[in-house]
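Of the protein chains in this complex, one is absent; all others appear in place.
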Amino acid sequence: MPATDSAGLGRGRALAFVAPALVLIGIFLVFPALWSIYIGLTDYTLTGPSSVNPRIVGADNITGALSDPLFGNSLWLTLLFVFGSALIGQNILGFTLAWMLRGARRWLRRLVEGLVLLAWILPSTVVAYLWVAVLDRDGGTLNALLNTPGTAWLVQYPMISLIVFNLWRGTAFSMLLYSSALDVVPPSQLETARMVGAGRFSTLKDVVFPHIRGHVLTNTLLITLWTANDFTPFLLTAGGPDHRSETLPVFIYQQALGSGALGYASAISFLLLLVNLVIALVYLRLLRRRG
Amino acid sequence: MTSLVLRRIGYTVFFAVILAFFAIPMLWLASAPFDSKPGLGLRWPDWTFGNVTATLEHPYALTSLVNSLLLCGLAMIVTTVLAACAAYALSRVRIPGRDVLLYLLLLLSSVVTGTAAMVPIFVMMYQLGLINSQYGTALVIAGGMLPAAIFILKDFVDAVPRSYEESARVFGASPGQILLHVVLPIARPGIATIVVWSFVQAWGNFLLPFLLLRDINSQPAAVLMRTLYDEGGSANLTVIPVFSLLYSIPVVVLYLFVSKRYGFRFHGGIKS
C-alpha cells in the first residue's frame, strides 16, 4: 500500500520539519561542493594579491596538476594506500577474522572483537599517537620487539607504516560487515558441503562466496571511499618525509594551507569529489539492484 | 591425527598474532598514564598518579576538554533534533520529490567528505569571519553528519508500525500529542543511537576543528592532542598519556552504553 500520511501531519507541516535540516545541509555540504568548482577555476590564494582579487584561470589548475610531479606522486601513493590497506588488507583480514571467530569460544570472540572495535572507535589523534609511540626510533615498542634498534619506521618506511596502521585502524568495519554477511549463509548448505566431504577452500568458494558476493562489493566500495578520503595519515607523517607519504587528502591540505594555493587545492578537491561520486553511484546502483 | 594437531596449532598462532597486533599499541594507553617515568615504549609502570595532577594543571588540557564538550554537545543537539524532525516527516509523509531527495541525501553523505570539501569550507568560513568560532564549527560538523543521521533515524522510524500513530489518531490525538505520547517514546532507541553516534563522531573529528579553530583557547581536545605531540622531540610525556586517556574514555563509555542498552545494531557506515 502506498505511503500515506499516517500521523495526520499534512504536507505543509512535513515540509517545515524537513526544511531546517535541508538548509544546514545546503549551506555546509551542497554549497561547498559546488563552490569548489568555481574556486578551482581561479588562482585564489590565502595571501598576496590573488587573495584579494582572484582571477579566473579556467582549466589551468587542472592542466597544471597533470604536469605537477607532486600531484602524480600523491595520486600514486593514494592508490597504494587504498589498495594495500583497504582493498587487500582490511578486506582479507576482516573476512578472515569473521570466518575464524564463528567457531571460536565466547571469551576469545569477545576479546578479539572488543580489541578490533576499540581500534576503530578511539579518536584518530589518539590512535595516531599510539602508533607514533610504537614506531618511534628510540623508545618504540616495535624496535624492542624486533630487536631493530634505531629503525625510524615512519621515516624509512612511511607508506608501509601507514598501510599497516590503517589495517589496524579500519578492519573492524569489514569484520562486522562480513560476520553479519556470514549469518546469511544457511547452515544446512555448509553441512551439506561437509557431508559430501568438500574441503575448506571449495566450501568457501562454492557455498559461502555466492551468498556474500554483494557484501564483498559493498564493503570494498565503502572502505575504498573512506580510505581515499582519510586524513589520519597527516597525523602520523604529515606527508613526509619529502612527500613520500603525501596521500591526496594530505596533499590538498598542504597545498591549501601550507602553500596557500587555494584555487589549485580546490581544483584537486573537485577531482576527489568526482572520484567519490563515481564510487557512490556504483554503490547506490548496487544497493538498488539488491533492494 | 597430526593434521588435527597442526590445525589446532595454526588456530592458536593466528589468534595470538592477531591479539598481539591489536593489543600492543593500546597497552601503552593503559600503562603510560600511571608510570612515573613514562616513555614511548611498553613497560610495567612504576605506579603513580602524579601524571594526572600534572595534566590537570596543564594550561590547556582541561579547557580543551570543555571546548570539546561544548562543540560536540552543540553539534550533537543540532544533528539529533534536525535529523529526528526530518526523518519523521520523510518516513511518514509522501512529500513531492521525496525519493529523489532521499537519493541525493544518501549520495551527499558519502561524496562530500570533510577532506574533499575542506578548501571551500575553509574559504567560506574565512570570508564569513567565522574562523575561531566554536558555534560556526559546530554547525559545519552538524551539517556534515546530518545526511547519515537522517538515514539512520529514518530506518528506525520506518520500522515503527504506522498503526501506532493511526490508532492514536482514531482516538482523537492531535499531531503534537501523537509525537509526544507515541512517536518519541517508541523511537527512543533510535534517538539514543543518534545522540551517541553524533557525539562520538564530533568528538573524534580532527580535520574541521583543526582547519577552523586556529586559536588554542577555542580548540577541542582532538586538536590539542595534536599540538601536544607535534612539537618535535619535546613532546610532553607526562601530559600526553593521561590526556589521551581522558579524551578517549567518553567515547568508549558511550559505545559500551549503547551496545549494552540497545544491543549493537549494525548500521552500514555508522562510523565513517
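To keep things simple, chains are lettered A and B as they appear, and every chain counts its residues starting from 1.
The definition used in the following text is that a contact is a pair of C-beta atoms (placed from the backbone, for glycine too) under 8 Å apart; a residue touches a chain by one contact, two chains touch by 3 or more.
Basically, contacts and distances are computed from a predicted model.
> Among "MoaA/NifB/PqqE/SkfB family radical SAM enzyme", "Sarcosine oxidase subunit delta", "MaoC/PaaZ C-terminal domain-containing protein" or "Sn-glycerol-3-phosphate import ATP-binding protein UgpC", go ahead and choose the protein name stored in UniProt for the chain not displayed.
Missing chain, UniProt protein name: "Sn-glycerol-3-phosphate import ATP-binding protein UgpC".
> Among B:72, B:148 or B:168, which one is in touch with the chain left out?
B:168
> Looking at the full complex, which residue from B:59, B:97, B:129 or B:185 touches the chain that isn't shown here?
B:185
> For chain B, enumerate the residues touching the unshown chain of the complex.
Here the touching residues of chain B are 94, 161, 163-164, 166-174, 177, 181-182, 185-186, 188.
By our rule, only the chains that are shown with their structure count from here on.
> When the centre of a chain is set as the mean of its C-alpha atoms, what distance in Å lies between chain A and chain B?
So the centre of chain A lies 16 Å away from the centre of chain B.
> Using the touch definition from the top, list the residues of chain A that touch chain B in their complex.
2-11, 13-15, 17-18, 20-22, 24-25, 27-33, 35-36, 39, 44, 97, 100, 104, 108, 111-112, 115-127, 129-134, 136, 138-141, 144-145, 168, 173, 176-177, 180, 218, 222, 225-226, 229-232, 235, 248-249, 252-253, 256-257, 262, 265-266, 269, 272-273, 276-277, 279-281, 283-284
> Show me the residue ranges of chain B that touch chain A in the complex, using the header's touch definition.
My answer: residues 11, 14-15, 18-19, 21-26, 28-29, 39-42, 78, 82-83, 85-86, 88-90, 92-96, 101, 103, 105-108, 110-124, 139-140, 142-144, 146-147, 150, 162, 165-166, 169, 175, 178-179, 183, 200, 203-204, 206-207, 211, 221-223, 225-226, 229, 240, 244, 247-248, 251-252, 255, 266, 268-269, 271-272.
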